[in-house]
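The other protein chains are all here in position, but one chain of the complex has been omitted.
Chain lettering (A, B, C and D) follows the sequence in which the chains are written, and residue indices restart at 1 in each chain.
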Amino acid sequence: MDTLLSANDVRAQPAESILSVRDVKVVFSGFQAIKGVSLDVADREIVTIIGPNGAGKSTLLDAIVGKSPVASGHVYYKGNEITNKRPHAIAHMGIGRKFQNPNVYNDLTVFENILLALKGSHGVFASIKTKLTSVKKAKIETVLERIGLLDKAFTKVSSLSHGQKQWIEIGMVLAQDPTVVLLDEPTAGMTTDETHETGEIIKTLANHHAVVVIEHDMEFVKQIAQRIVVLHQGEKLTEGSVQEVQTNPKVIEVYLGRERIDAAA
Amino acid sequence: MDFLSSLVYLAQSSPPAKSIDPIAFANQLLNGIGIIGILLLTGLGLAITFGVMRIINLAHGEFIMLGAYTTFVLQKNFKMDLLLTIPFAFLLTAVIGAIVEITIIRKLYGRPLETLLATWGLSIVLQGVVKLIFTAQLKYVKAPPYIKGNLSLFNAGGQSVEISYYRLFIFAVAIALLGLTAFLLYKTALGRQIRAVTQNREMTRCLGVNTSLVDMATFAYGCGLAGIAGSVISSLKSVAPPMGQDYLVDAWMTVVTGGVDKLIGVLAGSVLIGSANSAIAYLLNDPAARVIVLFSVIVLIRYRPEGLFTVQKRA
Amino acid sequence: MGRLRQSTVPVKLLAIGGIAFLILAILPFVAGEFQANLMAKLLLFGVLGISLDLVWGFTGILSFAHGVFFTLGGYAMAYYLKLNLSATANNYGGTLPDFMVWNGLKELPWFIAPLQFFPIAAIAMVALPAAFAYIIGSFIFRSKVSGVYITIITLAIASALTTFFVSQQAYTGGTNGITDVSRLTLFGGLVIPPIGLYFMILIFAAAVLAGSYWLTQSNFGLVLRSIKENEQRISYLGYDVASFKIFIWTLSAGIAGIAGGLFVPLNRFISPVYLGVAFGTQVVIWVAVGGRGTLVGPLIAAILLGQLQNSVDRITQDWQLIVGIMLLIVVLFLPNGLMGLLPKQFKLAEQSSLLPAPNTTSGFVQARLFDWFTPLQRMVQRSGRSLITWSRTVSGSARSSKGRSKLK
Amino acid sequence: SGGTQTGDTAASPGASPVASTASGDGIKVGVMYSTTGSIAIVEKSLQDATFLAIEQINEGKGPWAGKQGIKGKKIEQVVVNPDSNWDLYNQMSKRLIDEDKVVCVLGCYTSASRKSVLPVFEEKDKMLYYPVYYEGNECSSNVIYTGAAPNQQITDSIPYCAKNFGKKGFFIGSDYIYPKESNRIAKAELVKAGGEVVGDEYAALGTTEFITIINKIKQAKPDFVLSNLVGDSIPAFYKQYKDAGLTSADTPIMAYPTTEEEIQAMGSEFAEGHYSSFNYFQTVDTPENKAFVEQFKAKFGPDRVTNGVMEAAYLQTFFMAQAMEKCVSEGKELTTANLREATRGQEFKAPQGTVKVDPDNYHTYLYSRIGKWKEDGQAEIVFSTEAAVKPIPWSQALYKGRICKHKTPDDRSNPTIETKKDIPVEFLKQA
Partner (left out) sequence: MPLLNLSDVTVSYGQTPVLFNVDMAVEKGEIACILGRNGVGKTTLLRSVIGLNKVSSGSIIFDADEITKTPTYLRARYGISFIPQGREIIPYLSVLDNLKLGMTAAKQKSKKISEEIFEFFPMLKQHLKRQGGLLSGGQQQQLAIARGLLSNPKIMLLDEPTEGIQPSIVQEIEETLKRINREKGITVVVVEQKIDFARQLAQKFFIMEKGSVVAKGNTADLTDTLVHKYLAV
């Protein structure tokens, strides 16, 4: 079966950088949302991005997937420049993303949402010819199972709750099976236990994928984190392990807040 | 394949005016103001119903027509002066607009395409009803006798650069209404509520705004503006049941070209389309001007997808 | 979607379609000349509606310019028929079409001349509108223009082309259009009788309907529907939205063009009236009344509205008013169009199945309306079994083997 | 007020039993004018005039006084409304012929609508009575043209302009076949009269914005303006013309499609002093016209006016009725061939004077007149031919010597004849 499902594989060593962001700036009509950020993500690595609201975390992902234009700087994927390429081209190369707010197809069923995301050739003629093979169906089933929505497979998404839509977002990334997985606040709206569960899924994912996660839930961050990048006002504030970041006074000041640290310590 | 080459024929079919007479050209520029005034006036109502409320209102032209008929009826039966009929035209079309909002539009918020069909049906019905009452014949509306003649700016060699007072009057009415509407929308609490309602009806309701009332008032106001337009232009144009159709496409182009997000867009749109139209029509001819302006609008939308004036969006 | 598709062109659907086809096939023999002629025309209008449904109902691009594609195809054919006539029976001397003579043309313009040959005209009938659509499509769909702005562009196109065709009287016949055309002949001299034309049109309509149905049941149709809802999102899944839009837009224009081409020998004239916004709106109405995204809906609506108009006209001259009121009623009380009436009955039948009732009538779901024992559903019924199978596969992860069955 | 209508009085019992294609006891006739949409402003009046004529025929009033229908048979009018849509003209004419089995059809206004139904009438071999002045260039054996041909409207008016106003003409029109062709003919006539065209402008059909064209007129300083604007463009143009400071004293407008109706719609002060060229004006001084105007107002209201097109719609109904009467009294069936044969050569004492269907080309001998608009919205007739002029469907200024003559009544072959000679003006010799 597919890589996404082979959880019991031995984790390989992180390979060299697969996604690399070089001094990227993003400007929205005069407002500098990102002021020159660099970031490297190795294969099979989990990079967690944290930072205050409005720091530019989502915008950084936007810049990578071609949603927001990069004003200067470069983005490389497997050594190829992908700066300002069109979103579908970038997605097709193997970069998948979960959006912060559920951005799913309300008029389609859960099944169809996943089917759309399923890895494969996505050209016009290919999609006319594509067959829904049993292999594909099995894969969709697997994904639905994993996000707990198998019994809602043929429900229109519009009649699902907010949290359930979040899960579909995750399901779509799983189905897409990209090389690099970008997750924008995957646990938003989840209960504590679900959050933990999601953490496990992400860890599994990292066995074969490079994963970038944006999160505010520090418990969760601790659970998954290998390397943490802290953004602040469009710039990289610091970078390091959970321990390093959590004790960084600057991070405490702008992001974590004092009491929280006391509680965590 | 033969389209482009034919465009060339089109341009050639009428040779440019032999020499560009400066007086005539200056006149033409002034005439531009006359066209702009009418575009602005007829587009303004749409800038409310579509620009602000996002209702694809295909019955806009019929509200213009209703305004014109109001003036006609009042003039015929009560010998009323055209200027005096304007408030009545506004009231009547606004009331009809309110009724339409309550009975039709209200049921269709969030379903823009159904609104389109409904307003199209409405336009047929309004035309049909007016035809039943007033017959299909053209109607005669008298201009106010005191707004007559031309304002002559200067004379040169027996010719003068001039513009008709009535056109100036239309322009002034249009600008005044634009200013009033802008004030209403951007400087008053009601305006804020109007803008909020159309962007997020549910949430605005949760904030204590009586959205149904605001919706009805806004739509009625937009229709009322169309009514004023109909009343004012009735004495310069023809009054008949299908008359509104002529203004519909132009009004759309005006509103869209300028950008629907800001009211200033409708001014920009009418200035741009009006002056382009007047200049090209002078240099070539009317149909060529129409074709060229329409294609320019397409190109403009292509490169400025949301018109000249837009608000920033975060997708 | 191999298995799915095979089983979703189900016996029932084929049966219903077959019966309808049969009824239409015997119609000209029982209903008289006028009805046959009218039905042929309405079938073509219906096809035009289907072609708009592909771009509007499925892809969400509302176009008022579909009459333009129809008319371009029509002109291609009309030039052929006109030039054919000129050579043999031109009333006004010479081989030049009459309107060119009046407008002072001395010879056939080079861009019209090739159309006197049938193969070229037949190709142009599809290629001209398709190429025009392709150019327009590439121009607008590869930009950020979307939603109502595209609609406005189509309005502008319809409006500009009408003015253009009217002003180019020497080449297009102006407002009169091209009249006085010869009958359609095939294989050098075999004149197609009206009944032959009727069957050509019927078969064409059936083919377009079946083809569109097949197309929209594929993954392609699913992509179209997601473009309609949110075109940005799907590009982050690796789909090039623009090329999908351009493809369906061009395809739809081509279909419209053929319909226009067949319309000319039937109606014996083509004129800019079919270019205009009014006719374009008419097409939109057929789709809306029939039900967007239903394909067969627009066809039925075109026929019903045409017949309605034809019969209401016998009662009152103000039939437009009646049609307008009916339209308002449909919009207010039948939000899903005429086809929206159908599923309810099917829903009843479906209550026995395990699945929640669908509330859309398009694509996959529509397929299921007709055949609710699709493999999809079987798959769900099987899911219990597969759950066990699958949990073995992933037994490495203890947590996930528990499954996320929180909602069960 | 639609559908099939019959007069009130029952068919007189003494009527001879006549075979006709009509079912029931009446003779079915199609009336095809748009009463909704953009052309309705004109066509509704044509329909009214037709209704008046049919009523008079059925009830034996007006010109039909002393008779009862068609030898006792009623004319049963089948009214359709094609909604100003050329596609529907085509469709509804098919319906009238195939389903309603009408004997013939009275209808159409624009050239485009006539062109769209022409193939239907020719293919199904039925007769259309068409009441509108038009550009000519057509000579179908399935149409009886009762409006002016170019030589009955343009040929006299242009020399009149050149003589009375000056040599420089500025031509405008709506952008479609009739105005363009008509202006082209007028241009040739003007050149023949030694004048010149200083401007030639067309406005899209239905336009009501003339600011640019008027500015061009001001710049070109013509002696007169020839207007072939139609429909709702007309009032808009005249109003804006005056509003821009152009006067009828300095630059009069000579127009073809501007009639009493449009002038009523724009307000007579805007037309005062301008001219129109037509076969008929409401002020034509004949007893027939007096009766016509009276009867029309009695039926449709004192506010209503009559005009040339309405008069043509009115008179052609009588041509048709006379022809039917002739067939019936000769014991012939009302087939197209018989009707055609009976119609050609018919004479009728119309409001404008005595007119006749030319047996050669199925156009009509009509008077040629020029009217100057007065402040009451009526015309002072400043020029009129002594008798009706023989129609020539081809402009002689453009196609010298080209005439039309149907070799046999049912002629389906090409009826045009190139004589290459100057065709003299012929008048109707009244018996």
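Quick note on the criterion: contacts are C-beta pairs under 8 Å (C-beta built on N, C-alpha and C of every residue); 3 or more make two chains touch, one makes a residue touch a chain.
Just so it is clear, the structure is predicted and the values come from calculations on it, not from any experiment.
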Inset, instruction - Could you tell me which of B:107, B:142 or B:192 touches the chain that is not displayed? - result: B:192
Legend entry - Contact residue for the chain not shown (choose from A:72, A:133, A:192 or A:241): A:192
Inset, instruction - In the full complex, which bits of chain A touch the chain not displayed? Write them out. - result: 28, 50-55, 58, 100-101, 159-164, 166-167, 185, 188-194, 196-197, 216-218, 254-257, 259-260
Legend entry - Interface residues of chain B (partner: the chain not displayed): 189, 192-193, 195-196, 199-200, 202-211, 261, 311-314
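Here is the rule we use: only the chains that are shown with their structure count from here on.
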Inset, instruction - Could you run down the chains that neighbour chain C and chain D together? - result: B
Legend entry - Rounded Å distance, chain A centre to chain B centre (Cα mean): 48
Legend entry - Distance between chain centroids, defined by C-alpha means - chain A, chain D (Å): 76
Inset, instruction - Could you list which residues of chain D touch at least two other chains? - result: 35-37, 175, 202, 204
Legend entry - chain B residues counted as touching two or more neighbouring chains: 127-128, 131, 287, 290, 315
Inset, instruction - Quick one: which bits of chain C touch chain A in the complex? Just the residue numbers, please. - result: 1-5, 215, 218-220, 222-223, 225-226, 228-230, 232-241, 243-244, 247, 355-356, 358-360, 364-365, 375-377, 379-380, 383, 386-387, 390, 393-397, 399-400, 403-408
Inset, instruction - Over in the complex, which chain B residues touch chain C? Could you list them? - result: 1-3, 5-7, 9-10, 13, 56, 58, 104, 107-108, 111-114, 116-118, 120-125, 127-129, 131-132, 249, 252-253, 256, 287-288, 290-291, 294-295, 297-298, 301-303, 305-306, 315
Inset, instruction - Going by the contact rule at the top, pick out the chain A residues touching chain C in the complex. - result: 1, 5-8, 65, 67, 86-89, 91-92, 96-97, 99, 103-109, 111-112, 115-117, 122-124, 127-134, 137-138, 141-142, 145-156, 172, 176, 197, 200-201, 204
